[in-house]
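Before we start, here is the structure in question, set down as C-alpha cells.
Excluded from the complex is one protein chain; the other protein chains are retained at their positions.
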Amino acid sequence: MKGNPTAMNIIFLLLFFSLLIAAAFLAAFVWSANSGQFEDVQGPAMRMLREERKKQTTNS
Amino acid sequence: MEKEIFKYDNVTTRNFLVATVVWGLIAFLVGLTAAIQLFYPDLNLDLPWLTFGRLRALHTNGAIFAFVGNAIFAGVYHSMQRLLKTRMASDVLSKIHFIGWQLIIVSAVITLPMGFTSSKEYAELEWPIDIAIALVWVIFGINMFWTILKRRERHLYVAIWFYIATFVTVAVLHIVNNIELPVSAFKSYSVFAGVQDALVQWWYGHNAVAFFLTTPVLGLMYYFLPKAAERPVYSYRLSIIHFWALIFIYIWAGPHHLLYTALPDWAQSLGTVFSIMLIFPSWGGMINGLLTLRGAWDRVRDSAVLKFFVVAISAYGMATLEGPLLSLKNLNAIAHYTDWIPAHVHIGTLGWNGFLIFGMIYWLLPRLYQTSLYSEKLANWHFFIGTLGIVFWALPMYVAGFTQSMMWKQFNPDGSLLYGNFLETVTQIIPMYMLRAFGGLLYLVGATLLVINVVRTIKSGSLLRNEEASAPALAKRYQKEKGEYWHRWIERRPVTLLFWSTVVILIGGAVEIIPTMKIDANVPKLEAVKPYTPLELAGRDLYIREGCNACHSQMVRPFRSETARYGEYSKAGEFVYDHPFLWGSKRTGPDLHRVGGKYPDSWHYYHMKDPTIMSPGSIMPRYGWLLTNALDFESIPPKIEAMITLGVPYTAEEAEHADAIALEQAQKIAENLNKDENIEVLPEDEIVALIAYLQRLGTDIKTVE
Partner (left out) sequence: MDSNAQHYDSSCSFCEQPIDGSAVVIRRERLFCCAGCATAHDMLSGDSGYGPAPELLSKYEHLVVATAAEGFQRYSSTAALWEVSLPAIHCTSCLILLERMPEWLDEVTDVRVSFSAKRASVHFNPELVSISVVAAWLDFVGYPPSLITAKKQHSSEVMKLGIAGFAMGNAMMSAFPEYFGLDAQGHSELLILFRYSTAFFATVSLIIAGRFYLESAWKAIRGRTWSLDIPIAIGMTALWGWSSMLLVQGTSGGYFDSLSGLIFFLLLGKFLQRRTYAAFSFERTVNDFLPLSVFCVNRGQFVRLGDLQEGDTIELAKGGIVPAEVHALSEVEIDYSFITGESQPVSVKTGNTLLVGGKILSEGLRATVAKKAQSTSVEQLWKDDAPDTGWVSPKMTAWFTLTVIALAIVGGLVWWDINPTRAIEISVSVLIIACPCALSLAAPFAYGTAAGVLSKYGVFLKSGRGVEELSKTKHIAWDKTGTLTGQNIAGDLELHRREWSGELASIVARSAHPIAAGIRRALDAEILPEAITQWREVNGEGIHARDIHGRTWFVGSGAGCGRPAGPTYAVCDGTLAALYRPSAAYRTELTLVFRELEDLGITHHLISGDIPRELPQEWHASFADRIHFERSPGQKAQLITPLENCLFIGDGLNDIDAMKSAAIGLAVVEGKLGYFPKSDGILFADQLHQFAHVLRYSKRMVATVKAAYILSLVYNLTGVVLALLGHLSPVIAAVLMPLSSISVVLFVVLFAWGFAPKD
C-alpha cells in the first residue's frame, strides 16, 4: 500500500460489522441445533408440498 | 390442541406483484433507453434528466429495488405465511411496508434524474431517502420476525432462513455504506474517503448483490420450485448445509471488486481466495434446484413456469462461477472496466433474477386470482423471446469487453500505444452496443407479453383476498428427561460464553477503533496532496450530479498499457480527501484521474458543449445546460464546513469565505476561456466549476521521470 497507513483502518470497521453479523448467525445456528431445527432434515421439504383445501378449486 | 382457523393475506402479495410488473417494465424501458443512448447519443435529447449518466442510476435502482425488491416482498409475504401457517403478524405494517416502499421508488424516480445522487453504486439515493429505506426496512423486519414468533409450524423451512439472512445483512450494509454527512436537503458527503470509501462501497456492493439479489431469491426458489414441480427439494439437508456455509463466510466479500486498484495486495488476494471458496456453497443451491427436477424433465417441457426456473437456476450457476473466476487477478486485469462486467451482471439479473421472478409471477398470480393463466402459449413465447434477449444481451458484451481490453493493451513495436485514441476502442464496439440493445428490446418485448398475460389473467379471475386455512397451535415441546437436562445446560454454557465474549470483544474493539476512523489531520499522507479548492469541490459535485462516474473511471492501474495512456498510476494517498471516492467501475469513456492539465480549458468547454466537436464519433451526451446554468456560490461554504467536519484540513477562514474564494478562481478561468473568440462565459456558469475540477485531477503528485 502506497503511503497511507491509516486508510486500512477501515478494515477494523468492516470486520467489526461483518463479525457482528457472523456472530449473530452463529448464535442463530446454535439455537437451531439445540431447539431441534435439524432433527428432521427430510420432512420439511415434503411437508411444504401439502396444498391447503380451498373453497374454490383452481384448474391447472 | 384444537385446530385454529385463520386467513392468509393475499392482498399485500398481490399489491407487491403488481408493483413488480409495473416497475419492472419501467426499469427495462429505462435500461433499453440507456443502451440505445450508447450508440445513438441523440437520444439523450439534450435534457439533463435523460442523460445516460443519470439514467444509469435510475435503471440500476429500478431493476434492483423496484423490480427485484417488490418481487422479493411478494414472494416472501406469500411463502412465509404458508410455511409458518399463520397470517402476517400485522396488516397495518404490511400496508405501511408496501406504501412506503413504493413511495421510496417514486422518490428515486424523481430525484435521480434530477441529479440528486451520492454516486455510490446501488446506493445513489440521497440521505433523506436512505433514512426512509431504513425505516421501511425495519418495519418489514418487525412484521417478519413477529410473524415468525406467531408461527404454528415449529420448523423454520430453509427459505425462511434465507429471508432472515437477507433482512439482517441488508440492514447492516445499508446503514454502514450510507453513513453520510448531509449538507443540504438532498446532498450529502460520505463519511469515508478515497480507499476507505471504496472498500466500504464494495463491501456493501458485493454484499448487496449477495443478500438482495441472491439469498432472498434462493429463498424464493426453495419455495416456488418445489411447489411448481410438485416434488420436494432434491436434498433438504444440502440446502441447510449450503445456507449455513454461505452465511458463515460471506462476511469476507468485497475486495474482489477492487483488484489492481490502490487496495493493498494482501486485501486483494484475500478477496480472490474468498470468492473462489464461495463457488461451493453457491453451487449447492444450483445443484439442489436443478436436481429437484430430475425425473420430471418431461414436465419442464410442458410448463412455462418450470422452463423459466430452469434457465434461472442455470444462469445462477453460470454467474456464480464466472464471478469467482473474474476475481482471479489475471482475468480481472482483462475484464475490469470493460463490458465483460455488465455482461456478467446481466446474466445474473436478466437470467437468475428476472426469469425466476417471471416464473414466480406466472405460477402465483393465477392462484391468487383463483383462475388459470390466461395463455400458457403467451408465457412460452415470453420464455423463448426472453431467453433470446439474454443471449443477445450478454454475448455481444463479452465480445465488446474482450475487444476493448485487448485494444487498450496493444502496443506498437516502438512502444507506443497502438490505439492511442480511446475513441477508437469505443467506435469499434458500437455494433456490439446495437446488438445488446436488440437483446434488451427482446427482453422488454417478453416482459410486455407478461403484462398482457397478467392483465388478462387478473380480469378473468377474482382475487381471493383472505384465504382461509387451519392448523393446530404450536404443540408443546416434549420435555426432555431430567437426565438430559443437566447435560444440555453444560453444553449451552460454553456457547453462551462464546457468544457474549465475542460481543464484548467486538464492542471493545469498536470503542478502540472508531476514533481512529477519522483521518488524522496531523499525519500527512502524501505531502503534496492538498484538499480541493472550494470551486473545485463545487465542480466535483457537478461531476457527481451528472453521473460522470458511470462512464469514466478515476483509477489508473499499474499496467504499462495504462500508464502509457493515462500517466502515472494512481496512489491511494491521492484520494484521502475524496468524499465520496470516484474510482468508477466502467470505462465507456477514458479514465480521468490524470486528465488535469492535459487539455486547455477551452477544450473542456467545447467538449461539454458537444463532445463530437473535440472527439468526432463520440457517444458522450451534450451537456449544454452546464454552459448556461448558474452555480449557486452560496451553497459552497456549507460544503467546506461539512468537509472540515469530515476531517479535511480546510481552515475556518476558508470555510467562511469559500464563496469568495471560489468566485475569484472562477473569474480567472472565465477570463481565460473568454480569450477564445467563440466562447462567452460567465464566472458563475457551472461549466467553469467543472473545468476547475477536471483540471485539478491528478495534478497533485509530480510524475517521476
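A and B label the chains in the order they appear, each numbered from 1.
Note that in this section a residue touches a chain if its C-beta (ideal position, glycine included) is under 8 Å from a C-beta of that chain, and two chains touch if they have at least 3 such contacts.
Worth saying up front: this structure is predicted, and the values here are computed from it rather than measured.
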Touched by the hidden chain, restricted to displayed chains: A, B
Touching residue (missing chain; options B:S90, B:S269, B:N380 or B:T563): B:S269
Residue among B:K3, B:K459, B:K530 or B:K675 that touches the chain left out of view: B:K3
Touching residues (missing chain, whole complex) on chain B: 1-3, 230-232, 244-245, 248-249, 251-252, 264-267, 269-270, 273-274, 277, 472, 475-476, 478-479, 488, 491, 494-495, 498, 505, 509
Missing-chain contacts mapped onto chain A: 1, 5, 8-9, 11-12, 15, 22, 26, 29-30, 33-34, 36, 38-43, 46-47, 49-51
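Note that in this section only the chains that are shown with their structure count from here on.
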Chain B - residues contacting chain A, complex: 82-83, 154-158, 164-165, 168-169, 172, 176, 192, 194-196, 199-200, 203, 223, 226-227, 230-233, 236-237, 239-240, 244, 247-248, 251-252, 254, 262-265, 267, 366-367, 370-372, 464, 467-469, 488, 491-492, 495, 499, 502-503, 506, 509-510, 513-514, 516-517, 519-520, 523, 525-526, 571-573, 576
Chain A - residues contacting chain B, complex: 1-30, 32, 34, 36-38, 40-46, 48-49, 52, 54-56, 58-60
